[in-house]
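Each remark here refers to the structure printed beneath this line.
Other chains dropped; remaining ones untouched in position.
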Amino acid sequence: MFRKVLIANRGEIAVRVIRACKELGLRTVAVHSQCDVDALHVRLADESVCIGPPAASRSYLHIPALVAAAEITGADAIHPGYGFLSESAAFAEVCRRCQLTFIGPTPEAMRAWGDKVTARAQARRFGIPLLPGTDTLADLDAALGAARELGFPLMLKASGGGGGRGLKVVRDAAALARAFDSARAEAQAGFGNPALFLERFIERPRHIELQVIADHHGHVSCVGERECSIQRRHQKLLEESSPGLLAGAAHGRLIDVAVEALRETGYRSLGTLEFIVDEAGGAYFLEMNTRVQVEHPVTEMVTGLDLVAEQILVAAGGRLTIPAQPPPPRGHAIECRINAEDPVTFAPSPGRITEYHPPGGTGVRVDGGVYGGCVVPPYYDSLLAKVIVHAATRPQAIARMRRALDEFIVEGVRTNIPLQRKIIDHPAFASGPMSTRFLEETVLRDPAPGASRS
Amino acid sequence: MNIDLLQLKRLMRAMRRYDLDEVELREGESTVRLRRSPRGGDATTTFETAAVAPARPSHFPMDTAARAAASGVPAAPAVDPDLVTVTAPLIGTFYRAASPQSRVFVEVGSTVQTGAVLCIIEAMKLMNEIESEVAGTVVEVLVENGRAVEFGEALFRVRPSR
């Protein structure tokens, strides 16, 4: 087991990792930029080291500073959290070279599964379903032929694009014909690569993901699924977990092939497979995240597991204690991300938190990275805390979340608590399920959704 | 004296919060003194530790604490506003000489030109030479040889020529 873990992150996830380390009896080193000297993670860690100026590129993303911090403090492992360097195979490689354990997959596994294109190739190889689509299209005729087979609507995508860039939705052959040449020119201009391909477009998809964990002894376990469809511009805002999110048979098979693929490719850490689900319940692999997710607590609430502790244990070579068939999840969990941002304009709202009163009581967990009196700097993401509730049923979990949000007081900075309240109160949220367009189409367009409350 | 790191850090934070200039704790032969220099009425978060009379040899926990509080600061609320403070541009281990056998690069009283090597900071097995950005006379060496330094930590004070 490790003696001392350096947490190469900040905010709530650094606090989360420090808590797990403390419970495992491991000493902790916090790193911080100059503006984070009084941050909560610095206060809670056993030691702390200033690694650079506020700009993340010169502190939390600066590999030499992080490794030097581990060297001078005598840390023997590094937990990268999420974001920052958590998916950098290069960082994992430097750690290995410096005899520091990177708490995550090997650099090879990160490359195999962390890269979108390789991950899709892996998925195809092991029979994990992918969105129907084409390879690179030779010309418009090839495109029209393929489109006839696939059926509209389709996405015309640039091979060099990604993250929504270089993407056009076409709803019929005429539109495809109109779009083809300009898309090609734009792809050449934007990505230096004119190659285009087609993929099925799902009008109102859901975003569902599988939480997996694997050790160095051949054990791979899928410990639950999460619903993450409440998003704004691809940023998740609210997540849920309960059994049976994916339709029956498809569900079991999906887990089986995913577990098999990870075992065969020697994946040995915590990971998440993200799927897009169409209106008929068909699930298609999107990508894999090779690190802990922001929304991991909803899975912890329904399973009783400590995923970060397990992640640390398997990185130290320990055996996974979770059986291949884990105990069935209990009840329903919801997480709301509380961001320092204007609930209407979404503009970030950094500043000093003058008052901070988190909710408590039955079935309520708060994972926070701030405290009353601390400063939220403008340099990093705006996540302040996560409120997670657990109850026997989804309606009860919704009632509990409403109560918890009502209790949550943050003053000094604006937060998205009113927006989360709007989502939770929306009748369409109660009836579910929601697509990834729910927030923008339903909640944000609703002139006075508060009025829907009794 | 049984002061642990966390306690010391809390103490430093409290000093800043309550705007204290000096705290001195003494028990038997051990002394810890924390001092901040007075400043204008504005609520700058600058904070400086001085004269931590070490109750134990200078290694981690203890000096991390001292430095953690000092870091995150331009580290230059010097007594003499004419002095230039040279701070660590990266974190690592501070060496005053190129090797244990060599002479130190500079000591108090040394005259340095711009670009003269003042010290080495070792990080990731690389020896990084830290050069002076001013010409002048070294008036203070703030860190002992072999000690770990954080980003932004004050290393030397130099009085510029003329």
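Note that the chains take the letters A and B in the order they are written out, and that residue 1 is the start of every chain.
Everything below uses one rule, namely that a residue touches a chain if its C-beta (ideal position, glycine included) is under 8 Å from a C-beta of that chain, and two chains touch if they have at least 3 such contacts.
Please read these numbers as outputs of a predicted model, since none were measured by experiment.
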**OP:** Formula for the whole complex: give the number of copies of each chain kind, using the labels shown.
**Re:** A x2, B x2
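Please note the rule applied: only the chains that are shown with their structure count from here on.
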Subject >> Approximate Å spacing (C-alpha centroids) for the pair chain A, chain B >> reply: 40
**OP:** Please give the residue numbers of chain A that touch chain B in the complex, ascending.
**Re:** 32-38, 42-43, 46-53, 59, 64-65, 67-69, 71-74, 98
Original post:
Of all residues in chain B, which touch chain A in the complex?
Top reply: 5-6, 9, 13, 60-61, 64, 67-69, 71-73, 90-93, 123-124, 126, 148, 150-153
